[in-house]
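Just one protein chain is left out here, and the rest sit where they should.
Moving on, here comes chain A:
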Amino acid sequence: MRIEQHPILEFKRGKKVKFTFDGQEYEGYEGETIAAALHAAGIRIMRESPVLHRPRGLFCAIGNCSSCLMTVNGEPNVRICVEKLRPGMVVESQKGKGVIYAPGN
């Protein structure tokens, strides 16, 4: 959920852009992280753990802990807490460890 009124802060948001998450279209703001755009849309489950298949979300938000790895534009293991949203991004929940050199990547 987005904060519209804040006693101290004024949020300067970028241009509104469209992206997809698991095939469905969403809107976010250019310049915010993918994590922020997903949370604004109420999405908190980012991937599945590789062994026990447990859901995983955001934890540190500064690119340190690797909890929020997702597949972005076909590239796996993207830390979406620091990766900025760009128009037309294809964001997918990641299952397993991801393959970097899959055909087409």
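Assume contacts are C-beta pairs under 8 Å (C-beta built on N, C-alpha and C of every residue); 3 or more make two chains touch, one makes a residue touch a chain; residues count from 1.
In this section, contacts and distances are computed from a predicted model.
Missing chain, UniProt protein name: "Sarcosine oxidase subunit alpha", from among "Phosphoserine phosphatase", "Sarcosine oxidase subunit alpha", "ABC transporter permease" or "Copper resistance protein B".
Residues of chain A in contact with the chain left out of this view: 1-3, 5-9, 11, 13, 32-33, 35-36, 39-40, 44-46, 49, 54-65, 81-82, 84.
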